[in-house]
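Shown here: the complex without one of its protein chains, the others still in place.
Then we have subunit A:
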Amino acid sequence: MVEKPDRYRVGEHPREAVEHEWEIFVREEERDPLRHVGSVSAPSADVAYEQATKLFAWYANDLWVCPARAVHRYTTDTLDDDAELVELGSGDEKRTHEP
């Protein structure tokens, strides 16, 4: 049985405590996909990169930082009060989910 996932859009909650929050992505080898590996708190992208470098430079070829506020999160599993179910269109939806 294959069915479409119920996926929710997580609310736009602040992720920034003292400084800005930056999502970190690393690519281990040249042909690997980028992988999300968490986030760091930093005042700027350059400082976020510096901090992420200390954690991942020994490991990753590439390292990307992205403002957490720019990331919209869609998930099948959330505890968020503000999460909204995103309705998928019916019919010929090809991307499916094995529950």
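Simple rule for what comes next: a contact is a pair of C-beta atoms (placed from the backbone, for glycine too) under 8 Å apart; a residue touches a chain by one contact, two chains touch by 3 or more; residues count from 1.
Everything that follows uses one rule, which is that contacts and distances are computed from a predicted model.
Its record in UniProt calls the unshown chain "Pseudo-rSAM protein/SPASM domain protein", which is the match among "Pseudo-rSAM protein/SPASM domain protein", "Class I SAM-dependent methyltransferase", "Pyridoxal 5'-phosphate synthase subunit PdxT" or "Cytochrome bd-I ubiquinol oxidase subunit 2 apoprotein". For subunit A, the residues touching the chain absent from view are 10-11, 13-15, 17-18, 21, 26, 28, 35, 37-42, 51, 54-56, 58-60, 73, 75, 77-81, 83.
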